[in-house]
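Notes to accompany the following structure.
Only a single protein chain was left out; the remaining protein chains are all shown in position.
First chain written, first letter: the chains are A and B, and each begins at residue 1.
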Amino acid sequence: MSRHKLLRSRINATVAALAILFLYLPIVTLVVLSFNDNDLTTIWTTVSVKWYLAVLQNGDILRATKNSLMVACAATFFATCMATLAALGMVRISRGPRVLLEGLLGLPLLVPEIVTAVALLILFVLIGFPLGLTSVTVAHTVFCIPFAYYPIKSRLAALDQSLLEAASDLYASPRRRFFRVELPLLSSGICAGALLAFISSLGDFVITYFVAGPGATTLPIYIFGLIRLGVTPEVNALSAIFLFASIVMISIAFVLLQSISEQKKPRGAA
Amino acid sequence: MNGVAIDFARVSKTYPGASQPALDGISLSIRQNEFFTLLGPSGCGKTTLLRMIGGFDHPDSGDITLSGIKIGRTQAHLRRVNTVFQSYALFPHMTVAQNIGFGLEMLNHSRGAVRQRVDEVMGLLRLDGLGDRYAEQLSGGQQQRVALGRALAPKPEVLLLDEPLSALDLKLRKAMQVELKRLQGQTGITFVFVTHDQDEALAMSDRIAVMQSGVIRQVGRPDEIYERPADLFVAEFIGDANFLEGTCCARSGADGEFQLDGQGDQAPRITVDNVGHVAVGQKAVLMIRPERVRVVAGAGAALTGRVFETIYSGSSRMVHAKLPNGTLLRARLDGLPESGALTDEVGFYMDSAALTAFVR
Partner (left out) sequence: MNEQRLSNLTLLSPAVLFLAAFILAPLLLMLYVSVLERGPFGGVVWGSHTGIAYQKLLYERDLLGRLSFNSDYIAIFARSCRLAAMTTLITFLIALPTALYMSTLSRKQAACILFLVTIPFWTNLLVRNFAWILILRGGGVLDTFMQWTGWVTQPLDILYTPLATGIGLTYSFLPFMILPIYVALERIDPSVIEAAFDLGANRLRVLQRVVLPLAMPGIVGGAILVFVPCLGAYVSPELLGGGKSLMIGNLVQAQFGASRNWPFGAALGIVLVLALLLVMAMAALANQHKKRVSR
């Protein structure tokens, strides 16, 4: 496979290397400094994990983390369910209505976050919905739906129709066919979608900031508050932990997504 | 005489947006316990017809009957018909044993009964020991047999096979042809087989339906189709054939005499048995299989030609000759080396019973 080998150029390679450097410099800096023993985070003294310990023992942080996890789990669950059903139903919709419906499904990703945040705040206030963890969960579900939808849709499109025909051929009723064949085969897409939704819910700030009420502090909101007060070593350590967790989760999701795109390639004749 | 397993009564189907019907008033009876093949070029409708038996497609008009019961719009999972798919369609998330037992599971057989039948089928298809493997770990031939086993396990009334051997290499293919034939005889299930390979069809079938552009051209036993093709399409599609253009110059009883075109009154006359309704003066095409054309000494033969090529293929030789009027004639002779090569000018003899006449 030629793969544009003719476009090889040292300039491109250099820029690419610099770009990757640029992308990771802040992350690495953050992590490295979080192990700094010193209070003034940029003057290096000795290596220490004391800030990490401080973080893990901070009650506010643990509470905020718990809130974040609860919201993320709930939003992911609802969003993934709705997204799975939508992907299954979308298959049989004709082209015109499908474009519109998929536009609606993608809308939360297209609209700038601050606009969504403002709009949701206005809605909640209008209908008298109390601002708290529930309002945050609803808001998160809104943008989690598209994140969950695309991997599921992708997996569904790559599904070999003859497998479903074979199931029916072998006496499986539509219901049994769905649970024994279709759903298991979709599982990698559903997992990837759920993971993406979960990660984006955990990390969301702008929308959460607008629709959270008192007592509904999530981790990003807590971090924002800390940063506002000034740069502290706890923020460093907390950020590093957050970073690590995100990287682990996105790595898993990436592997799942790669396996889905591998299945799209036509199988060679047996 | 076997009863009728499947009956098609004037079945038609046109796909939306298509200019021609996929199936045009097909009427066909497939008997119980027979190995029946649907044969034809791609696009002829054979797969559509097969899918209608399985319930994956429905006719626009006409009836389909399975063992006496109309199954027109019955859903696929309610029909006692199983399919071997061209791509095998093995469930990738299930083991070989689970695949084979799937149908029985859906029919709510007990776990013990399922396991017993699965072992039986695996033994029948030489898949012993592979029960815990997954499809992607098997070779092409093994996957094919798992697909077969999965379809046979529930003991269906009819087994549909959609070009199941097309992905196999030649040697494996020939071996599977023999095996399929044996299985059909052993199990007594009606097999409906789809292929575009006429050698395969001739080798395996009890009866063949030759299809073209949504209609059935001829139904019959392999030897009937081969020796007595109903029309030019079938004659051309099945086996090798020589075609000689001529005009009928005499009739006597069922036989006829034809004069080849392009040579005027000097043209040789050829006698053909059983010419049907060909009238004197009508143009016709005479067909004869290369293996029925005999080479005789050049002098004194009624029909002569100039040899320009002899192709050797181990068990036989194909002699390519040109007749005086320009027509190509091929004769298949045995592979034994003759004493000396064939001379330029040879004579041909064609038995009147070996020829078939088709009206243009």
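Structural remarks
Here, a contact is a pair of C-beta atoms (placed from the backbone, for glycine too) under 8 Å apart; a residue touches a chain by one contact, two chains touch by 3 or more.
Predicted model, so just to flag it, every value in this text is computed and none were measured.
Taking every chain of the complex into account, the absent chain touches A. Taking the complete complex into account, A:A86 is the one of A:V55, A:V71 or A:A86 that touches the chain left out. In the complete complex, the hidden chain is touched by one of A:N12, A:S173 or A:S187, namely A:N12.
Mapped onto subunit A, contacts with the missing chain fall at residues 1-9, 11-16, 18-20, 22-27, 29-30, 33, 40-43, 81-83, 85-86, 88-90, 92-93, 101, 104-105, 107-108, 110-116, 118-123, 125-126, 138-139, 141-142, 145, 149, 199-200, 202-203, 205-206, 209-210, 220, 223-224, 227, 231, 235-236, 239, 242-243, 246-247, 249-251, 254, 258.
Note that only the chains that are shown with their structure count from here on.
Considering their complex, residues 54-56, 75-78, 81-83, 85, 87-89, 91-93, 102-103, 106-107, 139-140, 143-144, 150-151, 154, 167-168 of subunit B touch subunit A. Only residues 160, 162-163, 165-174, 176-177, 181, 184-185, 267, 269-270 of subunit A touch subunit B when the two sit together in their complex.
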